[in-house]
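In what follows, a structure is listed as structure tokens, so that the remarks can point back to it.
Right after this comes chain A.
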Amino acid sequence: MNTAPLLTLENVTVDFDGFKALTDVSLSLAPQDLRVLIGPNGAGKSTLCDTIIGRVRPTSGRILFKNQPITALPEQDIVRRGICRKFQTPGVLPSLSVMENLLVSARKNRAWWLAFSSSPPAAEQERAEEILETIGLTDRRETLAGSLAHGEKQWLEIGMVVATDAELLLLDEPTAGMGPQDTQRTADLILSLVGRHAVLVIDHDMSFVEALNGYTTVLHQGQILREGTVSEIRADAAVEAVYLGRAKEDVA
Partner candidate 1 sequence: MKPASLITILTLALGAAAPWLISSYELSLLGRFLAFSLVALGIMLTWGEGGILSLGQGVFFGLGGYALAMNLKLAGLNLANGDMPDFMQWSGVSALPGFWYPFANPWFSLVCVVLVPGIFAAAFSWLVFRRRIGGVYFALITQALALAFATLLVSEQAFTGGFNGLTDFSTFAGHDITSQGAARVIYLITFLLVVASYFFLRWLLGTRFGTMLRATRDGENRVRFLGHNPLPYKVVAFTLAGMLSGMGGALFTLHAGVISPALVGVVPSIEMVVWVAVGGRNVLWGAIAGTLLVNFAKDEISSALPSLWLYALGGLFILAVSFLPGGIAGLFTTPRMPRFFQRRRQEAAE
Partner candidate 2 sequence: MTMRKLGLAAALLASTALGLAAPAHAEGTVKVGVLQSLSGTMAISEVPLEDAELLAIDQLNAKGGVLGKKIVPVVEDGASDPAIFAQKATKLLQQDKVVTVFGGWTSASRKAMLPVFQRLHGLLWYPVQFEGNECSPNIMYSGAQPNQQALPALEWAEKQGYKKIFLVGSDYVYPRTANLILKKHIKHDGLTLSGEEYVPLGGTDFSSIIAEIQRTKPDIIINTLNGDSNVSFFKQMAAAGMTPDKMPVMSFSIAEPEAKAMGPSLLAGSYTSWNYFQSLPGKMNADFVAAYKAKYGKDSVVDDPMVHGYEDVMIWAKAAEKAGSFDPKKVRNAAIALGFVDSPLGEVKFDPNQSMVQKAYIGELQPDGQFKIIWSSPKPIKPQPYDPLTFPGKTCGAHSNF
């Protein structure tokens, strides 16, 4: 593995008017890493994502991406540096077709004055086609994203995030609302991305986490509780106490 980390969080704290959503979180991700972030509801997982992409600004601490601080950058510039995020509730653009969603995401030169042409560059078109295939929505090409089924929306959004060619993908609950079959498909999809991108996945469905089998970080009450492989985490008593016990019942 490359020694230089892709993303580094240094003592990040987020304080919402006295409520500490994150306390002193430090985290490091290598390029092409697959990292899974778990934790009970309200543990601060989504806030962590929000903080990385600049939707929430840390009260203290800093975030480095490729050794550059990004804490103060505008959101779109953070994306342009190479971080893209999928939201928890699918964030597709409902009145655009599936293809248009991907094309909007695949735009390489994002200058607005270049938008006054009817057709995107061939390279972007090809890339979009390729991703369409990857996410398995080729036959839904012209469908309006708003009328896709829930699972299809999740895949489309993953596709959109991939289309930006970001080096780091943040996937917030990509399997929310999916059945076991779709969950497995999503896991396969994500595993196929690793190698080309670093991926940070947030979820609490343990069967999905096990299917991914990545290095896992457990967040609890805004703090990092444990880090380790899935089997280490499974064996950990503290994790069991705050989280897994409950999750097991959920799965059962």
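Basis for inclusion: all candidates are chains of the complex that A comes from, given by their letters.
Quick note on the criterion: contacts are C-beta pairs under 8 Å (C-beta built on N, C-alpha and C of every residue); 3 or more make two chains touch, one makes a residue touch a chain; residues count from 1.
All values reported here derive from a predicted model rather than from experimental measurement.
K.L.:
Considering only the touch criterion given at the top, point me to the candidate in 1 or 2 that touches chain A in this complex.
P.N.:
1
K.L.:
Sort out for me which residues of chain A touch candidate 1 in the complex.
P.N.:
53, 55, 74-76, 79-80, 84-85, 87, 89, 91-96, 100, 103-105, 107, 110, 112-113, 115-118, 120, 144, 146-147, 160, 164
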